[in-house]
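Please see the structure below; I have some questions.
Note that this complex is displayed minus one protein chain, with the remaining chains in position.
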Amino acid sequence: MNYHWNWGIFLEPSPEGNGTYGQMLLSGLWMTLQVSVLAWTLALCAGSCVGVVRSLPSAWARRLSDVWIEPLRNIPLLVQLFLWYFVLPELIPETWGDWLKQLPNAPFYNAVVGVGLFMSARVAVQVATGLAALPRGQMAAGLALGLTPGQTYRYVLLPMAFRVVLPPLTSELINTIKNTSVALTIGLAELTARARAVQEFSFQVFEAFAAATLGYLAINLLATLAMRLIERQARLPGYGKA
Amino acid sequence: MRKALLLPILGLFIGLTTQTHTADAPGGTLQKIKETKLITLGVRDSSAPFSYLDAQQKHTGYAIEVCLRIVAAVKKELNLPDIKVEMTSVTSATRIPLMANGTIDLECGSTTNNAERQKQVTFTNTHFLTASVFVAKKSANLKRIDDLKGKTVVSTAGSTNIVQLEKANAERKLGITVIPAKDHAEGLLMVETGRAAAFVMDDVIIAGLVAGAKDPGMFALGSEPFSRPEPYGIMLRKDDPAFKAIADRVTAEVFKKDGEALYKKWFLSPIPPKNINMNLALTPAMKKALANPSSNPDPASYAD
Partner (left out) sequence: MFSNFDFGEIWRALPFLFLDGMRFTLTLTFLATAGGILLGTVLALLRLSGGRAVSAIVAGYVNLMRSLPLLLVIFWFYFLVPYVGQWVMGAPRPIKVGGFTSALLTFTLFEAAYFSEIIRGGIQSIPNGQAAAAAALGLTHAQTMRYVILPQVFRTMLPVLLTQTIVLFQDTSLVYVLSLDDFLGVASKIAQRDGRLVELYLFAALVYFAISFCASQAARRLQSRVAIVR
């Protein structure tokens, strides 16, 4: 094969002048982790709220949740990122747009918001499914105990619903991590982007991609283990598969 | 389960890495063209006037015209007049791996010929000389490289320019946030829309983009270049002397005979899609490069 392998490339200094190619990749890994954690937090918060709205008995509430969920689910993430990054600042009043564009690390915030909102639609559907899976009596029992509907959701329904949908949420977390890579198109220096940069500077395509592949496998493994730990901790005696 | 996961990649890697180097003669580009009756040109979407999209979304430009001359010579050499020509869009970041893996046979664009890249690929005779500079909004009043301190600056991913920007950033401790753009047009748009303070690119590419912008008057070039004028070459696969010989012979002929006419056509006349004239006078160094075709990567060898 006509390719010059050089696995030592990771120890060679990068032209960026502040470390080796290996450190470049590590900085990308770190960026992927940061964006993933923040985007996932946003997705969980927004997704839970929308999921609760979706579970309400009113048809209007369901329609309202659709207005949130459908655009986020039916437009490709890449296009959504472009909308946030290139289009939004041009559509809002100029002073706000300029402020948005001149934010230091604009790609970072854009990636967090873009990926976070994209995933929130998926989380919302999962949470709504979880809530729908609970026996109706739980709501009634909560109300009968004198809890307000808000309290019933907060203390009874949501804690149960989250336990039900923990496994699908694990795969949505993994999806969040993978989706952060799309933000390389708006200039985010995450793991895939850094692997690309290593390729561009050093021409060692496959070494760089192999390292990025291992990086993603490691993060996913970490995320899966963390979620499993949470699953184990959160398990209620006598409920679900013991 | 996780262990099994690594097996397929590992197998692939061992398979690929233990392959011995193949001799080049039977694998040469000429032989490939002869067998497949197809030659693939790597072209650019926004490297006007070298290689770019016209109003019909077709690729055109100075470098493509030179490439087509090489193709014509290849047809004659192989005595195969019906060789098909295919054009594949590449970016600064994809062109070198795509050349190495055989997706493209000739790269017709605005690729800087330097010693670093010569380790991976090779180049035919220089078709342009250009220095790396930055462009910013006139209103921002940025002149020197030091003026970019602490700002967000964009450059094209995979270009020599982004490397020069990173190096200057590290050496002068400027604290610039470097954002890679996918292609040149996106780079200038980032400046136009205020996403980045400056765009670092070859001066000729900037001139082409600015000429086609909505308001060319809003931009100003920095006065301090990142590099001296460097040669552009059409890129070829390395270690393919037979193919390089044809490309060198054709380009030498073309540049000596029609070089100035071609220059006039693309740099001193209105060009599609907007019929804008770039009006870049022929410099003495460029004149010399056309008269004495050379594929030397050393910028010093082109000084006038």
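Here the chain labels run A and B in written order, and each chain numbers its own residues starting at 1.
Criterion: contacts are C-beta pairs under 8 Å (C-beta built on N, C-alpha and C of every residue); 3 or more make two chains touch, one makes a residue touch a chain.
Computed from a prediction, not measured in an experiment: that's the story for all the values here.
**Student:** Please provide the labels of all shown chains that the missing chain touches.
**Tutor:** If we consider the entire complex, the absent chain touches A, B.
**Student:** Out of A:Phe108, A:Phe201 or A:Tyr216, which is the one that touches the chain we can't see?
**Tutor:** A:Tyr216
**Student:** Since one chain has been left out of the picture, which residues of subunit B touch it in the full complex?
**Tutor:** 1-9, 12, 15-16, 19, 22-23, 26-28, 31-32, 36, 38, 40, 45-46, 52-53, 57, 86, 88-91, 94, 97-98, 100-103, 182-183, 185-186, 189, 192-193, 212-214, 273
**Student:** In the whole complex, what residues of subunit A lie against the chain that is missing from view?
**Tutor:** Within subunit A, the residues touching the omitted chain are 1-3, 70-71, 73-80, 82-83, 86-87, 90-93, 174, 178-182, 184-185, 192, 195-196, 205-206, 209, 212-213, 216-217, 220.
What we mean here is this: only the chains that are shown with their structure count from here on.
**Student:** Of all residues in subunit A, which touch subunit B in the complex?
**Tutor:** Within the complex, subunit A contacts subunit B at residues 1-3, 5, 15-18, 85-86, 89-90, 97-98, 101-102, 104-107, 185, 187, 193, 196-197, 199-201, 203, 205, 210, 213, 217, 221.
**Student:** Where on subunit B is subunit A touching in the complex?
**Tutor:** 2, 5, 9, 13, 16-17, 19, 21-22, 27, 92-93, 96-97, 100, 117, 119-120, 152, 154, 157-158, 162-163, 166-167, 169-171, 177, 179-182, 193-195
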